[in-house]
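Apart from one protein chain that is not included, each protein chain of the complex appears where it belongs.
What follows is chain A.
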Amino acid sequence: VLFYDCTYFTRKEILRLFYRYRDLAPQLVPLDYTNQPDVKLPYELIGSMPELKDNPFRQRIAEVFSEDGEGNMTLDDFLDMFSVLSEMAPRDLKAYYAFKIYDFNNDDFICKSDLEKTLNKLTRNELTEDEVRMVCEKVMDEADLDNDGRLSLEDFQHMIVRAPDFLSTFHIRI
């Protein structure tokens, strides 16, 4: 019931996710969670899940949702991650976490270097330097409302509101 109230999953789905979590490392994760053991799965295991394996942002996703910021996730973090990425999470919540994922240097702003890194990960370094620079400038022009040279969370949310596809693309089926 605890997880049910805090995530967007039903009881059955939470159980299913727990078994998925356990399957990653059966020897580390006990079946009995009533004593709330402190178990953390290292990032390598999380990153090897088929849903995340080929995603270029998997490391950032794991870092954002993990407690220690390194990608090592407890069961709570695991459930939180898939709850936000499920189809029932509201747009504001998803926008908040998407902002954190794209903010590579964790300074609560998406600055030019964050944008460049995002772009390179999206296109697997296929764009030339000039093109990357032009795209970053244009994106800043378009999205930076208060003209401080960086995207704050508000700018990002304002842009997301006008993109109806965001809800369907920022979604992982598990």
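List of remarks:
Everything below uses one rule, namely that contacts are C-beta pairs under 8 Å (C-beta built on N, C-alpha and C of every residue); 3 or more make two chains touch, one makes a residue touch a chain; residues count from 1.
By definition in this document, contacts and distances are computed from a predicted model.
Missing chain, UniProt name from the options "Transmembrane channel-like protein", "AP-2 complex subunit alpha", "Serine/threonine protein phosphatase 2A regulatory subunit" or "DNA primase large subunit": "Transmembrane channel-like protein". Mapped onto chain A, the interface with the missing chain covers residues 2-8, 10-13, 50-51, 53-57, 65, 67, 76-77, 79-80, 83, 85, 89-90, 92-93, 96-100, 102, 105-109, 115, 118-119, 122-124, 126-127, 131, 134-135, 138-139, 142-143, 145-149, 152-154, 156-157, 159-160, 162-173.
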